[in-house]
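Below are the structure tokens for one structure; questions will follow.
Up next, subunit A:
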Amino acid sequence: MSETAQSDTMLRVEGVSKSFGGLQASKDISMSVPRGKITSLIGPNGAGKTTLFALITGFHKPDAGKVSFFGEDITGMAPQDIALRGMIRTFQIVQPFAGQSVRENIAVGAHLHIRSRDAALAKAEEVARKVGLGDRLDMDAAALTVAGRKRLEVARALATDPKLILFDEVLAGLNPSEIRDVIPVIRAIRDEGVTILLIEHVMQAVMSLSEHTWVLNQGELIAQGPPAEVVGDPLVIEAYLGKGMAERIARQRMTAGGAHA
Partner candidate 1 sequence: MTDTKKTGGLRRREFLATGAAAVGLGITGFPAILRAQPAAVKLGLIHPVSGFIAFSGTQCREGALMAIADINAAGGIKSLGGAQIEAMLADSQGKPEIGAAEVTKMVEAGADGIVAGYSSAISLATSQEAAKTNTPHIVDVGVSDQIVERGLKNTFRFSPGYGKTAQFAVDNLDTINKAAGSPAKTAMIIHEESLFGTGTAELLQKRLPEKGIKVVDVIKHANPTRDFTNIVLQIKSKKPDLIIPANYYNEYVLLARTMRQQRVEAMGIYSVLGGAASSYQFVKEFPEAADLIMDCNHWFNPKSDVAQQRKAAAEAKGLIYTYEVFLAYNAVLAYADALERAGTTDKEAVNAALAASTLDMSYMPYGPTKMVDGQNEGAQPVNTQVQNGVIEVIFPEEFASAETVFPMKS
Partner candidate 2 sequence: MLEIDNLRAGYGAVEVLRGVSLDIRGGEIVALLGSNGVGKTTISSVLSGLLPAWSGTIRFKGEPIAGLSPQAIVDRGLIHVPEGRHIFPNLAVRENLELGAYRRGKPNRARNLERVMEIFPRLRERSGQKAGTLSGGEQQMLAIGRGMMAEPDLLILDEPSIGLSPLLVEEMFALIGKLNESGLPILLVEQNVLQSMEIAERAFVMENGEIRLSGPTAQLMDDPELKRSYLGLA
């Protein structure tokens, strides 16, 4: 990653490691998330992306290393305190507060800085419209479709007026048209000044949304850079598609190129 100036760094992760039992889930990971941008974290299943999110947002305590947010050391701080400072995460498996309406679900987020119930509900409504849930405000959140749940997850986070949102696979499980609908929503959030770090599987989204990406495999950072470059990295291709795939693709390309030549 091109060295961003210190003052532009919103979140800094330095040498963070974590193991569960014998399994090393994160190995000495360092990264700096710049302010005002959309960046992403990719990697195959089981690479340790969600674990890293949990380490950053206080759900797990790192064995080693340091996490700082706006220059403040937040390592080991409770999730709610980190949320209060403006960093909010979402969950890969969306678990709405079942039995409560969409509006009520989002209001929980809105209450982070708003005491009044009415104001929070109003804010929830506003946010819901923004993410495209305006027509389902009174629906039981448990009855939402996968796509609806993802939007709800985004809305809940957004309602907290965050400075940084960590989205964990908000696009997974959506069909292409749904993805096409959600992408502008995420952009709009960024345009309002919220910094975004995505965990994503859907490469298309990563490529069209993020300016910088980190690739995690087996708990280690194996590559980083602009997404278009990163997907060409043999290490990344192998991590995703299995050993030998990079070679085969290169061969394909060569034969294709040869045919054209």
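Candidate entries met the following condition: all candidates are chains of the complex that A comes from, given by their letters.
Definition applied: a residue touches a chain if its C-beta (ideal position, glycine included) is under 8 Å from a C-beta of that chain, and two chains touch if they have at least 3 such contacts; residues count from 1.
If you're wondering where the values come from, they're calculated on a predicted model, not measured in any experiment.
Taking any copy into account, the candidate from 1 or 2 that touches subunit A in the complex is 2.
The touching residues of subunit A, counted against candidate 2 in their complex, run 22-23, 44-46, 142-143, 145-146, 169, 172-176, 201-205, 207, 218, 231, 238, 240-245, 248-249, 252.
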